[in-house]
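Have a look at this one before I ask anything.
Here the complex is missing a single protein chain, while all its other protein chains stay put.
For clarity, chains are labelled A, B and C in written order, and residue numbers in each chain start from 1.
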Amino acid sequence: MSATSVTSAPEDIIVSKKLGFGFWLCVTWVGLMAFIAIFASALPLKSPTANFLDSARGRPPYAPSWSHWFGTDKDARDVFSRSMYGARISLTVGFAAITAGFLIGGTLGVISGYYKGWIDRISSFGFIVLLSFPSLVLAILLTSLIDRNLLTVSMVLGLLSIAPVGRLARAATLQYADREFVLAARQIGATNRRIIIKEILPNVAIPMSSLALLGMAVAVVAEGGLAFLGFSVQKGITWGGLIQLGSDASKTLQDAPWIAFFPILMLFLTVLSLNFAGDRLRTFFDVKETTL
Amino acid sequence: MRYYVQRVALAILLLLAVSMLTFGALNILGDPLFNILGPVAGDVNNPDSIKMIALAKKEFSLDRSLPVRYFIWLSDFVRGDFGVTFSSTGQPPVSGVVSERLPRTISLVFLAQMFAVVVSIPWAIIAAARAGKISDRISTINAFFLVAMPNFAIAVILKFVFSLKLGWTPITYVADDPLRSRLFQLLLPALTIGLPVAAVYQRLLRSDLITTLQQDFILLARTKGLSKTRILFVHALRPSLFSFITVVGLNTGALIGGSIVAETVFRIPGIGSTLVESIFRNDFPVVLAIVMIVASGFVVINLLVDFAYTLIDPRVRR
Amino acid sequence: MSQTELVRSELEPLIETIDVKTHFKTPRGIARAVDGVSITIRRGQSLGVVGESGSGKTVLSRSIMGLLPRNGVIREGSVRYQGQEISNRSDKEMQSIWGREMAMIFQDPMTSLNPVMKIGKQITESLRKNLSMSSSEAMAVAERLMHDVRIPEPARRLNQYPHELSGGMRQRVMIAIAMACGPNMLFADEPTTALDVTVQAQILELLSEQKRERNMSLLLVTHNLGVVAGYTDEIAVMYGGKVVEKAPTKTLFADTKMPYTEALLRSIPRLDQPSHSRLSTIPGRPPDIVHPPRGCHFAPRCAYVRDLCLNEEPELQQAASPDHTFACFYPVGSPEYLERRVELTRKGELVASEGSN
Partner (left out) sequence: MAGTGKAHLRDDTNVLLRVEDLVVEFPIGRTGLKVNAVSGISFDVLKGETLGIVGESGCGKSTTGRAIMQLPSPTSGSIVFDGTELTTLSGEAMREARTKIQMIFQDPISSLNPRRNVRDIVLEPLSIWKRGTAAEQLAAVDKILEHVGIDPQRAAESKPHQFSGGQCQRISIARSLVLNPQMIICDEPVSALDVSVQAQVVNLLEDLKKQFELTLIFIAHDLAVVKNISDRIAVMYLGKICEVSSSDDLYRNPAHPYTDVLLSSIPVPDPTVAVKKVVVDGEPPSPVSPPAGCRFNPRCPNASDRCRSEEPTLREIEPAHFVACHHPLFGGEAPVVVRSN
């Protein structure tokens, strides 16, 4: 008893109980990106496909200027507005993928962690099989075989997130399934369904929610990687695709680095924000757990 | 012993499941006939096409049922016969292509993994020893930045800075160069995929070390009068490595994925870039072979990691 | 050492703390875990520190040994070991004291041994470092130590890992580790709380035997008054970070002054009472060390509380018998105490068993 008071005291000092300014800054950035992604066509942005050829400035690409903040690409298209539109597919795919992963993987994980037995054995084996492929390899394999649109690419990335999410949900559930309050619920006659919904889920959901942000970061990066290699949504504007366009020829990268670097910046800031916010949330909830 | 047998059995089972999934996906979602013949496969009114279709079906056993084809392919595969590639320049065996290119990818992944492990362990130890101090906070922020940087972006940046602006490293990989310069050419690609992974390792090991350092047995070690360095290296490090080595194993997958990107950007003819090219060329046997080889390698590495686990944790030994 | 020096060193305190304060900075405010404790332990003597959870007993023992982290901890007061001030020493300077001069054993034998290191190495490590023994010398000493703490088949056990041993065996290994370099001072922090009652008796017996044989001093931290009653020379009762009563063991039990000590003693269910006897309780809960109550910390829970107790904090004062101090305005036996006691008995608020004793 007293030993815990000693060890917990110094921990209290290191980990503050606030989410902090950085967290909210990151959330704001992600929120801003989401806003732009949703309302891009309604915002006063230049058309991402229009050609802004300016005979006075010679042959494109044009360096960043007042009229084109991020410059233009080889076809004289505005990199700034393309970067904004790029958020659309990147974030949508990231969000859809992690949602699907959580719905399927989370449910499977909670069920197998709670009931154990053969359900657990089957789903755990399924998880390991999925995890036996390096994820990018599996993603390339599957996307190469399908008609690549927003839905299918999201589904492929969602499939990839099932196993990691499922395993975490299972581990979190296992942690709680044998706690006395679950036993207590069973002995007052609660049904399994009720126990899962009322006793397990609230405990599993909160730590998992911070993982959702981290998972979304992973999905956004994965989509970027696919797009970079040419396996994401066909004919869509995505950050990965923009970066690929700016770096496919050494000459382009050398002479007009802005074409690749501005989308890299956007992608980096977004992934950093998701990671940071997720990490803050995780430590925040972990602290709550230990002080219980 | 029992433990090792169980783990090997599981690995074999996994490889079977992986091969079925890959074979199934390529045959059900894809169209092998189209892959072989191209547009001719759809031209069922032309008698020539029909003849070619029939021939191809016979040649590649496509007239048999899927499970039969799977077993034919599997028995060939385990004997090292990966089929032939659908290339315009004749039909070289896939095994030749693979055996030429696989070593490059393996050395790339190995270099990256070495780099990540060698960098992350001391980095994590120093950070954990100074947990909460300014220097630790700065290193944590650095790690954050690296983790948030996708490897294709790092590839582009490194290529821009070191190849294009500074001109330190060549732009392309030349397979005929002597070993030393080829290794040098693998340096940037290895950094590309190794850097973010090193940051992942550092963050994990640092936090595990900090947890370990709060354990009672560390306090006991202090009351023995041992030095801080000895406590860190002898007492804290080993019990903190459990999840580290698991993650090293799992991240081999990320490194393999990263090598696809790095090989593409730095134009290295490894199996990663070959996979991408083959997909665009609809070269079905190569795709199948590469995915299988990569997945098998990954499964074997994770098996080895599990065995390494028993070396550092006596409680797992039976 | 000459005869007179020996005698002097017997009388001189081995450990002396003066007004030790250990405060933790927490998000809620400053936690006064130890708040002005002065104690003395002489060579070969044992002191029991008793208190409920949060009373500061564990923090006190770690403060004396200098084991607390530096960040976020405010440390004041003086700790002297053999007359030398050690409270201001750095961890590095303390390394020469830890292991050789002072050692500590902990509550939970499951978490206190390194799970991935063989028992032998865990014992020999400090021998090799502190006494510069060779590997084989240290192993021989370790085997003898294992024998001393009554571990059967010591040679085989040295080659085992902690998880292969039972809880009681691990606690014995921990004692062997602590004894390795022959320390003068042993801190035992709830050494038997995690053990079964039959094993607890064995471990306590072993500890007191080691203490006797090695003329070692012992500070025994526990929440169980039964444990200290049989195994210590002196007892300090802690409450809310302060020592509220301190006396030689027999005096404390025979002539309890502090109502808290009295209440603590009475709330223990006793085997010699008939079953279904009403247990005497202490209402409420231990004080919040971040926001302690005004006046005497125990006042809100005390049956004999008066206005003065709620407003002023009592200082430690000398009782009639030597070496007995307590911090209470109206101690057990004082006129005010007796007056209140009569009142309570009349109202029926004192349970029957309290009348006896």
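Definition applied: a contact is a pair of C-beta atoms (placed from the backbone, for glycine too) under 8 Å apart; a residue touches a chain by one contact, two chains touch by 3 or more.
Quantities reported herein were computed from a predicted structural model and do not represent experimental measurements.
Student: Wait, the hidden chain, what does it touch out of the ones we have here?
Tutor: Output: missing chain touches A, C.
Student: Given the contact definition stated above, which residue among C:29, C:269 or C:333 touches the chain not shown here?
Tutor: Result: among the candidates, C:269 touches the missing chain.
Student: Among C:18, C:140, C:229 or C:290, which one is in touch with the chain left out?
Tutor: The single option touching the absent chain is C:229.
Student: Specify the residue from the set C:30, C:74, C:155 or C:279 that touches the hidden chain.
Tutor: The single option touching the absent chain is C:279.
Student: Given the full complex, what residues of chain A touch the hidden partner chain?
Tutor: That gives, for chain A, the contact residues 1, 179-181, 183-191, 194, 198-199, 202-203, 206, 289, 291-292.
Student: Please output the residues of chain C touching the missing chain, sorted low to high.
Tutor: 52-53, 166-169, 196-202, 204-205, 223-227, 229-231, 249-250, 253-254, 263-265, 267-283, 285-286
In this section, only the chains that are shown with their structure count from here on.
Student: Need the CA-centroid distance for the pair chain A / chain C, whole Å please.
Tutor: Here the centre of chain C sits 52 Å away from the centre of chain A.
Student: Find the geometric centre of each of chain A and chain B from their Cα atoms only, then give the gap between the two centres in Å, rounded to an integer.
Tutor: From the centre of chain A to the centre of chain B is 21 Å.
Student: How many angstrom lie between the CA centroids of chain B and chain C, rounded to a whole number?
Tutor: Those two chain centres are 55 Å apart.
Student: Mark out which residues of chain A touch at least two other chains, giving numbers and ranges.
Tutor: 3, 14
Student: Quick check: what residues of chain C touch more than one other chain, meaning two or more?
Tutor: 71, 106, 108
Student: Any idea which chain C residues touch chain B in the complex?
Tutor: 65, 67, 71, 91-92, 95-100, 102-104, 106, 108, 111-117, 125-126, 129-130, 161, 163, 174, 177-178, 180-181
Student: Please name which positions on chain A make contact with chain B in the complex.
Tutor: Residues in contact with chain B: 3, 7, 11, 14, 125, 128-129, 131-137, 140-142, 144-146, 217, 221, 224-225, 228-231, 240, 243-244, 246-247, 250, 253-254, 257, 260-261, 264, 267-268, 271-272, 275-276, 279.
Student: Would you tell me which residues of chain B are touching chain C in their complex?
Tutor: Its residues touching chain C are 132, 215-217, 219-228, 230, 234-235, 238-239, 312-315.
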